[in-house]
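The structure appears below as structure tokens.
Only one protein chain is missing; all other protein chains are in place.
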Amino acid sequence: MRITTAGESHGKGLYAIIEGMPAGLTVDPAAIGAALARRAGGYGRGARMRIEQDEVELLSGVRDLVTLGSPIAVAVKNRDYENWREFMAPEGCDTSSRRLTCVRPGHADLAGMKKFGQTDARNVLERASARETAVRVAAGEICRGLLEELGIYVLGFVRAVGPVCDRREYVFSELAARSDVLGMLDPALEAQAMAEIDACKGAGDTLGGVLELHVWGLKAGFGSCMTYDKKLDARLCGALMSVQAIKGVEVGLGFSAAALRGSLVHDEIFPDGTGGVYRKTNRAGGIEGGISNGEEIVLRAAMKPIPTLMRGLQTVDAATGLSASAAPERSDVCAILACETVLEAALCGELCAVVLEQLGGDTLAAVKERYGRSA
Amino acid sequence: MRITTAGESHGKGLYAIIEGMPAGLTVDPAAIGAALARRAGGYGRGARMRIEQDEVELLSGVRDLVTLGSPIAVAVKNRDYENWREFMAPEGCDTSSRRLTCVRPGHADLAGMKKFGQTDARNVLERASARETAVRVAAGEICRGLLEELGIYVLGFVRAVGPVCDRREYVFSELAARSDVLGMLDPALEAQAMAEIDACKGAGDTLGGVLELHVWGLKAGFGSCMTYDKKLDARLCGALMSVQAIKGVEVGLGFSAAALRGSLVHDEIFPDGTGGVYRKTNRAGGIEGGISNGEEIVLRAAMKPIPTLMRGLQTVDAATGLSASAAPERSDVCAILACETVLEAALCGELCAVVLEQLGGDTLAAVKERYGRSA
Amino acid sequence: MRITTAGESHGKGLYAIIEGMPAGLTVDPAAIGAALARRAGGYGRGARMRIEQDEVELLSGVRDLVTLGSPIAVAVKNRDYENWREFMAPEGCDTSSRRLTCVRPGHADLAGMKKFGQTDARNVLERASARETAVRVAAGEICRGLLEELGIYVLGFVRAVGPVCDRREYVFSELAARSDVLGMLDPALEAQAMAEIDACKGAGDTLGGVLELHVWGLKAGFGSCMTYDKKLDARLCGALMSVQAIKGVEVGLGFSAAALRGSLVHDEIFPDGTGGVYRKTNRAGGIEGGISNGEEIVLRAAMKPIPTLMRGLQTVDAATGLSASAAPERSDVCAILACETVLEAALCGELCAVVLEQLGGDTLAAVKERYGRSA
Partner (left out) sequence: MRITTAGESHGKGLYAIIEGMPAGLTVDPAAIGAALARRAGGYGRGARMRIEQDEVELLSGVRDLVTLGSPIAVAVKNRDYENWREFMAPEGCDTSSRRLTCVRPGHADLAGMKKFGQTDARNVLERASARETAVRVAAGEICRGLLEELGIYVLGFVRAVGPVCDRREYVFSELAARSDVLGMLDPALEAQAMAEIDACKGAGDTLGGVLELHVWGLKAGFGSCMTYDKKLDARLCGALMSVQAIKGVEVGLGFSAAALRGSLVHDEIFPDGTGGVYRKTNRAGGIEGGISNGEEIVLRAAMKPIPTLMRGLQTVDAATGLSASAAPERSDVCAILACETVLEAALCGELCAVVLEQLGGDTLAAVKERYGRSA
């Protein structure tokens, strides 16, 4: 299974093709729409988000809401394309307007201009923008549908917004209680986080945070210890790291494990009295030796603060070589809820790929039957 | 370029094939040997390491120490295979001996037995073992040779051993001063770390740590903001995460960035007075928008403590279903220097792949010429 | 570079995403439109073709007709979707109508129903249909644009229509004279072929033929002798074989070479007096050892007759298990000109991928510069 995406931020829309999804899976546009709405929301977002109201359009691979086994193409239109057509139309447009040359630190602008031989960072940022994640969410939600048919569930929450951090441990069954405001689980901390966002907004500054994702229901044996690039942790963390603004990823105890002795890190195994085993801890985050071990998968990711600041960062105008202030293209203070939504989708996408590689199968029925027989 | 590896821990040897290396690159067996020796050393290792003395054998793809453009096969023999032949020989052996059924927490043993339908964890652990990294080091060092021809250098050091952490910032030019004992840069901290290892050894326990890797000389423009799975950070972090015992990876400020405001995270850009630009900070770790930006690449990885403890962890004997103590297969307390060596090699391998994808080229001369013309 | 396609025959449209195309390439919608028109035409086509008038829409990756280096999404809408919406809409439709259960020999119907667990061959044939090639043509023509910037040209012609075969040898410069009626070069033979088509039509039967493709301007050194799946002939022939209705492919003399002695097959090499070399023959079809040798690439493909016959083939109704006649879904007698157009596009796509893998490059300027320096 592979998800291929395309589309610019102010172009016609965002597009994705999912190859390798089995036939017989029901697609739920309402669920995709809800995820898109969640991605566009959250405390700390600016004005643009309100006009977006993204919707997914199913273009192919699905008939009467059921997959055919053929490539699934989906689109998320850009609702303000009409305002940008004159400057962005593939068929012909005025590229001398809407130029951006005061390259923004923290974005792909400067490096992308060098890479692609551009004198206008617009030609880079349109694709590098996190707008791309709208269609990754749409595709990821379709993959979530497959996982849920197997009894595999993915949920995440926001552990920290800037310096406001929730240090409690949670298990999967608690995560559904996350807020829709900032995605946190502790209301008191979320109130603190909102105040921090307000303060940041006043200062023209931005915030990131820490996100945590859990997978419940994945049986033991997915991923592989036999080939380095098939390791489950490598694949899932690579997928999370491919999301805009992510600067770190970890599994289970993650970086904390580095400071502890082995006897406090590894999860001892006990007989459950009925021929099976259980563990009292899950510090490994559900992955040992690059393979799922049947416990909850627990991943964490660090989101950097949004690099476009209302107060402006010091930079250079690539057109003149002179000092300049990086103009804000948009005005979010914190997009952590969006990021959480995107990470869930990215995780669903990669996990679905891993599961389908091991199970094979051309129909949902075959995939389910095979998963049912897995150890 | 792709590196394919094979081999079991107590089998005949470890093997790798590197495809896609251009013709004309000189291979330096002494440099590979030095890396293999470094991988086998370091304070905190047990007895087995002393017998290893690994050597690489070039099997193909190289003639008179120069690459031909054909696949490069290399081997690192297992020197104690003679003692294991009777239990491991592919051609026929006694598989009823050397069974391991008291599955070791933190290893692939239990999940791998389920996955591969085994009743003897020997059939899993032989490949899951970190012994595999010997040949990843050999292959990675060949890749380093290509990178160095382009003026790209990779070095790492050990930032933390268990709770002993060096919090200073370093730049690439300082890294060569790292110790060969534990790979740290601060002798006083390294002495503390050695004491911590001694204490751990006395307690029959183990330690991990934090490793930091820098890349110097990589021009702007490598990786891509255009496709999620071509992002440089996703690829490099995925490669590091694929190394045994790694539980977290981060770029630049990494998880620290999540707690800070944007104005303290992004690297402002200044004109250098000669038409170019410079930055006063490198909190991004050299990657913006999934593309190298010309600054040093800075990556960090968390190594968990070795999961095999002399004091034994509580587990279950898969043969009987009864409680048992996980028997130590080997007796290292801390393998952080080995891990650092392996991470450098893994990084060289993946970075070499990224660079060659963008430059193409069948000969070293063409690759160098193209890199020279890069922005 | 990779081309990913999606879309059903009577769905909303056909879609493709081209990843890995460098920035700076001008896209010519008129050229794409001309190829789409050619694909829809030719003597021997039925009524449906007349309503198609396919047009490409550029969705992303292009701004003001110039590529950005981002994924290029294109669409070819299905003009009769309005008539099929009620039976095909992804969002919901009546799947009990337009069922096809009298599985058609020569199509994917029967095998596809088994594979995907379907009771209605509609759910298979909609994607298996050669309609998919419309968007392969669109994508391939964009790739042709890149090749032509390098001075590499691809052209084909129809060598045989059913039993009417042109046995003359041609070189690239003669191919532009091919007809737009059936794609043949010899008017007298083409007239015979048209008569054969007429006769076939009268008999309710169908025809295939033989197509020949030439590449002019490809320098020596593309493809590789070093790895079996990088061989130029394997890649190009695999691409041609992936086109609907193709049952055979060959390079240069192809199957004829099997009957001849070596002295009549291999192309001797002569000094040209200025330090270079030349050959008097090109029986190898421009590929030796899996590498382009600088001569014209010459490929041939066999197209089987269209499997839907007006006279109906004997088959089974999968719904009843009883004998039935395969109902014609459409009424072409011969689609050889369309097939030729598609093969050119498929060849442009794969060749562009080969060239870009070896040259790398993020901009058209870099790609051209590197190709200019190639041997």
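Letters A, B and C name the chains as they come in the text, with residue numbers starting at 1 for each one.
Just so it is clear, contacts are C-beta pairs under 8 Å (C-beta built on N, C-alpha and C of every residue); 3 or more make two chains touch, one makes a residue touch a chain.
What you are looking at is a predicted structure, and each value in this text was computed from that prediction instead of being measured.
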Of the residues B:Gly61, B:Gly106, B:Gly208 or B:Gly238, which one touches the chain left out of the display? B:Gly61
Per the whole complex, from C:Ala35, C:Ala89, C:Val251 or C:Val367 the residue touching the absent chain is C:Val251
Mind pulling the subunit B residues that touch the left-out chain? 2, 4-8, 11-15, 17, 19, 23-24, 27, 29, 58-65, 68-73, 75, 88-95, 115-118, 123-124, 126-127, 362-363, 365-366
Going by the touch rule given at the top, which residues of subunit A touch the chain that is not shown? 19-20, 69-71, 221, 224, 226-227, 356-362, 366, 369-370, 373
Sites on subunit C contacted by the missing partner chain, in the whole complex: 5, 103, 105-112, 114-115, 117, 124, 127-128, 132, 136, 160, 162-163, 165, 200, 203, 205-210, 220-221, 224-229, 231, 233-235, 237-239, 241-244, 246-263, 265-271, 275, 277, 279, 284-285, 288-294, 302-307, 309, 311, 313-316, 321-323, 346, 375
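One rule holds for everything that comes next: only the chains that are shown with their structure count from here on.
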Central subunit by CA centre of mass proxy: A
Can you compute the centre-to-centre distance for subunit A and subunit B, using the mean CA position of each chain? Integer Å is fine. 27
Can you give the whole-Å distance between the Cα centres of subunit B and subunit C? 45
Per the centroid of Cα atoms for each chain, what is the distance between subunit A and subunit C, given in Å? 37
Give me the residues of subunit C that touch two or more other chains. 19, 69-71, 362, 366
